[in-house]
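Left out: one protein chain. Kept in place: all the others.
Letters A, B and C mark the chains in the order given here, with residues in each chain numbered from 1 onward.
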Amino acid sequence: MPAKAKAHRIGLFVCHCGLNIAGTVDIPQVLDAFRDEPGVLVSVDYKYMCSEPGQELIRRKIAEEKLDGVVVAACSPTMHEATFRRNAESAGLNPYRVEIANIREQVSWVHAKDPDAATRKAIEVIRTIIEKVRYDEELLPFTLPVVRRALVIGGGIAGIQAALDIAAAGFPVLLVEREARLGGRMAQLSGTYFNFESAGDLLAQKLEALRARPEITVLTESEVESLNGYVGNFTVRIRRRGEDQPREESVGAIVVATGFDLYPLERLPEYGAGAVPDVISGLEMEAMLRPDGPTGGRILRPSDGRPPREVVFVQCAGSRDPQHAMPYCSKICCMYTAKQARLFRRQCPDGQAYVFYIDIRSGGKGAEEFVQAAMEEERVLYLRGKVSRIFRDGDKVMVWGADTLSGQQVEIAADLVVLATAVVPRQDARELAQRLRVGTDMHGFFNEAHPKLRPVESLTAGIYLAGAAQGPKDIPETLSQAGAAAAKVLSLFSRHELVQEPTIAWVDPELCSACQLCVPACPYEARRPHPWKPVVTVNAALCQGCGACAMVCPNKASKLRNYTPEQVLAMVDVLFAPAKAQEGT
Amino acid sequence: MRVTISVEQVRSEWVRRIEEVSGQDVMACYHCGKCSAGCPAAEAMDLLPNQIIRLVQLGQVERALESQTIWYCAACQTCYARCPKGVDLPRLMEALRELAMQKRGDHLEIARLDVQALAEFPQQAFIAGFRKYTT
Amino acid sequence: MERPARAPIAHALVIGAGIAGMQAALDIANSGYPVTLVEKLPSIGGRMAQLSETFPTLDCAQCILTPRTVEVGRHPNIHLITYAEVEDIQGEPGHFRARIRRRAAGVRWDICTGCGACIEKCPTRVPSDFDMGLGRRKAIYTLSPQAVPNKPVIDKEHCRYFTQGKCRVCEKVCPTGAIAYDQEDELLEIEAGAIILATGYELYDVTRLGEYGAGQVPDVISGLAFERLLSASGPTAGKIRRPSDGREPKEVVFVQCAGSRDPEKAMPYCSTICCMYTAKHAMLYRHRVPDGQAYVFYIDIRTAGRRYEEFLQRAVEEDRVLYLRGKVSRIFRDGEKVVVWGADTLSGQQVEIAADMVVLATAIVPRPETRRLAEMLGIEVDAHGFLREANPNLAPVSTCRPGVFIAGTAVGPRDIPETVAQASAAAAKVLSLFARWQLEPEVEYAGQS
Partner (left out) sequence: MRYFYFPGCTLETKAVGFNRSAKEAAGALGVELVTLPEWNCCGATFPLSTDNVLDLAGPARNLVSTAEAGGDTLAVACATCFNVLRRTNHFLRKHPDTLEKLNAFLERPQPYAGQVEVRHLLDIFVHDVGLEAIRRRAVPGLGGLRVAAYYGCMLLRPADEIALDDPERPGIMDALLAALGAEVVDYPHRGECCGAYLTVKSPEASMPMSYRILSAAGRAGAQVLATACPLCQFNLDWLQARLRQQYASYQPLPVMYFTQLMGLAFGLDPAGYGFEQHYVDPRPALAQAGVLGGIRSP
C-alpha cells in the first residue's frame, strides 16, 4: 500500500432520490452501518442530494468537519458526478476526492422486488467506494487549446443550417458533402407541408446565404476518411472523389448531419417488392411533384406515363413493424402523405386520393389543421387499416386493405400506389460512427447524450448531431436541432482553452519495459513509444481514462489515476472481508 | 366479404344528395367516435352513429339505408352538442331517413301499431313519430 | 465600460425560466456573455419541475432537472430575477430596454439562508398551485424543497398578518431577521441586445369541459395533477391516491384530446405531448398499483419520436394498458365511481367504465402574458396566442423582429427534447449576433438568416 496521505476525514451523503432509492433501500439502516466506520466522520441523508439544499448540506459539512473526502451514495456517476465534484470544489475540497456510490441504477432500480438484498448491496457498494476515497489522490485538471474551426459532415438542410449559424458568429466552417451538390434530401422534395412553400425556393435561400459567408468552405464529393484527436483538437482526413491524396484538416468541433435513407421497396414483398412499376416510394412521388423534376411537376404513372385518377397512399410501409422491418414510427410520413394527397387532388380535380393509416400522427404546430383540410377540402379518404397486399392486375394496381372503422375488408383498383417507406439511417452510418467514435442505436441512428436534456450532443465531447442522422424528424425540427448543435459549437469556441479531466492513465517509468502491448490496446491512439527512452508515453489530451492499457500491461506500469491496482484490491478486500479491512485502516 | 372502393362510389350521386339534404360535409368527420360514445339510443342500434357516417364517406349509402340505426336516432342532439368538428349528425340521419323512405316507402304502418298503446300516446308523440317515419 | 454610444450591447434577456429559458440562458452564459433571466414564479424550472418521470427513459424529472437549476442558480454569467415580470420593453435590437417588476416577496432574500423555519412554523395552509391543488402549502412558501433560489415568498392573499393584521410567526422564528412585511415591489431597468421569449404553456381550463364534469368531479384530474400524484416529492409522496377519499384507485381511465383536436368547442390543434405522457402515466400507474387496470381513450396514438413507438408498445404489451379508440362523450360521478361513457370504434361498440379515477389530457394552451409580451415587442402571435415564427420551415426560432427569438412551448406544443433543441437554436442566433458585434463593433445590427 502506498504511504501517501490517505483521506481520513470522510463524509458519507446518502440520497433518497425521492422514492427512487428510498422506496427500496432502507436508508436508516444504511446510515447505521457506517455510524462507527473508522475515518467516516459524517453520515447523513437527504431527499434530493443534488438539489440546492442538498448541495448546501454537503458544503456545510465539508467546512464544519474539515472533510478531506466525500462519498455521495446516489444515482449513476454519469448523472451527477460532475455536479457533486464542482460543489465540493467550491467548498474547498479537491474534486477528485469526491466519489459516487451508485445505489440507484445498480441497486434500487434493479432490486426493487427485494428491499432487504438491495439494502445489503447498497451498504456493500458504499463500503467499497469509501475504501476507494481513502486512496484517492488530490488531482489537478489541465488545459488544452481549442482550434476554433468547425467541421460539418453532410450538406443537407441540417448541415447547411449548422454551418450558417456557426459562420454567422465569425468562425470558419468546413462543410463536407458526399454528393456533387449541396441540398441533400431537401433538394429532392417538392414543397413543405405547412403552406406548400417550394422546397427548392427555401433551399435556394439557404444556399444563397451560404455563399454569402466567406467563413464557410464547401467540399463536395468528399468523405471523412478518418478522425483523430479530441475535443478542441481534431485532425480529420477528408478524401475527395478522384483525388489520390486525402487532405488533413484541423478542427475543434464536429457536427454530424448525414441524413437518412428510405427502407428499400424490395424488402416489402407483400407490397410488390419494387417489381410493380406503379408502386413508388414517397421520394419518387416528390420527384414527380417538383416543377424541376423529371415530369415537370406532373404526376404520371411510371408504367405508361399516363396521369393516374385514383391514387392510394400506404403509410407505415416498413415502420411500426418490429416483426418484419423497423419497430419505430418514421414521424414525417403522415404529414408528407397528406401533402402529396392534397397536391395530387389539386392536379387532378376529378381524381380520388385514399390514405391507409394506423394512426394519423399530425402532431406539431398547424399539422392537425393541415390533415383536416386534406379531408375536407381535397376530400381525401382516410382508411384506418394497414394494407395487407398490393399486386398488379392488368393496368391497375390492386390494394387489399381494411377499414377498421366500418369493420370491412376493402379493395381498391388504383392507378398508382405511393408507399410511405420507413426512414432509416444511411447505409454506412455505422461505419462513420465507428470512424468518429460515437455511438449509434440498434438501427444505426446516432445516439444523443441524453434523450431529454442533451438532444444534440453525442457522448463524445466535441461531436454534435443534427437532423435525421439522429432519428426521423421534419424540417423545422431539423433546423432547430442544427441551430442547437451550432450553439454547442459556439459555446466551445467561446473559450480559447479547455479543461481536461486528470483521471487518465500514466506510465510508471520504473516498471515499464517498453513492450508496447498497450499501444494497439489503446482505442484512442493516445500511446506512443518514446522516441529514444525505453518507455511508452501517454498523450494526455487523447487519453479518456478507459483503462484498457492497465489491463494489458504485464508489469502494472500502466496505471489509471485514482484507479490504481492497490486501490482496486483494497476495494475488493473490503467487499469480501469487511471486518479485516476495517482493522487494517 | 371484400368491398370494392372506387372514385365512382365515394363520389356517387347518393353521397352528394345526402350532403345536400343534410347540409353537412361528411368528410369533416374524422372518426373520433364521440357521437357513438354518448348516443343514448346506441343500445338499440345495429351500427354505431360514427359507422353510419363512415358508410356514407365510403359511398356505401345503401348499407347505411339498410341499417336500423337511422330509425333509432331520436334527434336528441347529444352527439351534435359535443362533436369536435361540428358535424350535425341528427341532420345527416334525417337525410338518410328521407332517402330511405323515398326508396322504400314509409317506415311506419299505422295499421300495425298497438291500438291500445295508441290511445295512450300524447299527441306530440304521434306527430313527431309520423314526421320521422313517414313521408 | 466605455463603448461607442451606439455600440450594441452583448447582453441577453431571457424571459421565462422553464427548461427552454434555462437552456437558452446556459448556452449563452457558457459562451461568456451575460444573461438576465426573468421568471414569474419564485423559483425556476417551470413545468418540468412539476413532472414525475420523463418518457421514454423514465428518468426522474427532478434528477435530470436539478443539475440544470443549480447550474443556472450559480452561474456567474446569469443574473437571475425570479418572482418578477417584464412590464415594458422599448428600444431596438442591440439596445432593448426592459422594465422589470420584481414582486415584493416579504422576505429579504439577501439575508435569508433558506433554512425553512418560517415555512415550518407558518400556521396557514392553502391549496398549492404547484401541486395542481392536490396538496397544500403554507402562506410563506417555496415551490418545492429543491427550489432555486431556495428562498420563500409570502402569499399576501392568505398570510394571516396581511389579512388579519396579526400572527408574525415567521418574523419571530426567522434566525436572520429576513422577514420584511413592508417590502415593496422593485422596479429594475435592464438593457439588452437580444431577447429570447420562453414563456411556456398553460393547460386548457377543465371547467370549460362541461361533459367531462367541468372540474366539479374531484376524481377527474388533469394530467399535470397526475404528475404530482406520481411524483415522489408530490402531495402523496408518489402514492396513487384519489382526491375524493384518498383511496388507491383500482381502475383508472385516461382520456386524451380533452380540448385538443376540437375546432368546434375548444382548440383545433393536436397538443403533441399528451399521447406520450398518457402512455407514461398508464405505465407508471401500473407500476405503482400492480393489480390496477389502466384504460386509455384516444383518436390516434401519436407516438412519433425517437423510441416513442417502442415505449407505447411496452405500455400495451408489458403493462397491459387497454387502449380504446374513441373520444369520450361524457364523464359523471355515480356514487363512489366516476363513470366514463366512451366508444370503441374498432369493435363498433359503446363502452362504459365505472372508474375510480379519470385523468384528462387537457390541451396545451399559450399563456395570456405571451400575447402581452408579443404586443410589447411588436412580434406576431397566431390565432390561439402562440408565438409566430419568422418562417416555420426556414427560421423556426426567429421572429419578424430582428434580435427577438423564441423557444419552447410558447411557440407551440412540443416535448422536452424539441424544446431543449429549440432553446439552444435560439441561443445560437443570439451568440452569432453577439460574436458579430464583437468582431465589428461599429455595426449596429447584423442581419440573421
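Brief remarks follow.
The rule we apply is simple: contacts are C-beta pairs under 8 Å (C-beta built on N, C-alpha and C of every residue); 3 or more make two chains touch, one makes a residue touch a chain.
Please read all numbers here as calculations on a predicted model, not as lab measurements.
Taking every chain of the complex into account, the omitted one touches B, C.
Checked against the full complex, the candidates C:G210, C:P263 or C:G385 give a single residue touching the omitted chain, namely C:G210.
Annotation for subunit C: contacts to the undisplayed chain at residues 210-211, 214, 216, 332-335, 339.
Touch with the hidden chain on the side of subunit B covers residues 20-23, 40-41, 43-44, 71-72, 74-78, 80-81, 88, 90-91, 93-95, 98, 107-108, 113, 117, 120-129, 131-133.
To be clear about the criterion, only the chains that are shown with their structure count from here on.
For this pair, subunit A with subunit B, the centres built from the Cα atoms lie 54 Å apart.
With each centre defined as the average position of its C-alpha atoms, the distance from subunit A to subunit C rounds to 26 Å. Multi-chain contact residues of subunit A (touching two or more other chains) are listed as 360, 372, 405, 407. For subunit C, the set of residues that touch two or more other chains comprises 261, 263, 345, 348. The part of subunit C that touches subunit A in the complex is made up of residues 19, 23, 27, 30-33, 54, 56-57, 59-60, 62-71, 73, 114, 145-150, 231-233, 237-238, 261, 263, 268-270, 272, 275, 300-310, 313, 345-346, 348, 382, 386, 389, 392-397, 411-414, 416-418, 420-429, 431-436, 439, 446, 448-449.
On subunit B, the positions that touch subunit A within their shared complex are 1-7, 10-11, 25, 27-28, 30-31, 50-51, 54-55, 57-58, 60, 85. On the side of subunit C, the complex with subunit B involves touching residues 211, 257, 261-266, 299, 325-330, 341-345, 348-351.
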